[in-house]
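Structure first, then comments.
The complex is shown incomplete by one protein chain, all other protein chains being positioned as in the whole.
Up next is chain A:
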């Protein structure tokens, strides 16, 4: 199989717009949570979320004008805007904008979303109710379809290789990176722009996850303390929004053009729980098998894993993943660090696996594990170092990024320093 490396990164997160801005705030232990402003949350139970900080584009704020003209932006849901923005950052970071047709045909796009244009669906439904079907925008469907990020990015840069999209709830971002890497390994493309995007902080999104009893509800007085994976007082996840996009590239292709190489995609594993529509199997076997498959493809012994970026959503399921990791690493668990960066970013659903994959790649680049903030009283004892409230400077040569989604879908991506 051909080797695949990461040569470009792009992030739009609740911490900041921009890779280095998001990363430095994550390492500093900051939180992206605050009161909901995307809509008036008067009718919903949870009134806080992790929103992308809008602004003029300076100091890590997100300025939509930097990525799309207002007249184009009107035609797409925000999840597409965030996806295009992170893709633009990643493509520019990789310096890969081929002019020749052959190279464009060898460059593909695989960007997914968990839910897609939920807010557009909500708004258009109200238009039909209030004004009738003749007022439905011709841009509603192409502005809400999940694969339209891949389509838009392909159009923007002329990338004519595989144009695909993943929809596996909260595993989307991880599956997109893993599947895109396989397209390169298999020879269908030399370069893939891959990742996930989400923008579901709207009334129907919050109400829907509230109804599933999945969201934190008790921290309206202090939203920044609400996302607290592994902590005894956790009470659900905090909804986040944004996008994470990577540029994946065949190793020799990247070397030949002198590209900056962040890390290598060493392995990728997938599994299904076959258990329940929203709850993970209590025994954590699905996550365990995904991680084991990823390490198998990587040719890496569990004892070599330095860092795990956990799925860890700040729900009761956190401890199920914890036990699966302990089972995987055995005695080596005592020398590994595992953190949940959702403590800082909230849960970006379909974008989560992508932004966390990027944090994992940066952990390898900078030899540091980002912290699990708000972890004051661990709910269980574990030999794993959960990096409570402080980053851990340590060796990170091999790392896993886990993502598990509704429907019992599990993904784990193994990244490593290029050897």
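Criterion: a residue touches a chain if its C-beta (ideal position, glycine included) is under 8 Å from a C-beta of that chain, and two chains touch if they have at least 3 such contacts; residues count from 1.
Operating definition for what follows: contacts and distances are computed from a predicted model.
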item	value
Which of "Cytochrome b", "Metalloprotease TldD", "Acyl carrier protein" or "Putative ATP-dependent transporter SufC" matches, in UniProt, the chain that is not displayed	"Acyl carrier protein"
Hidden-chain contact residue, picked from the options A:34, A:60, A:98 or A:142	A:142
Positions on chain A contacted by the hidden chain, ascending	69-71, 75, 134-135, 137-139, 142
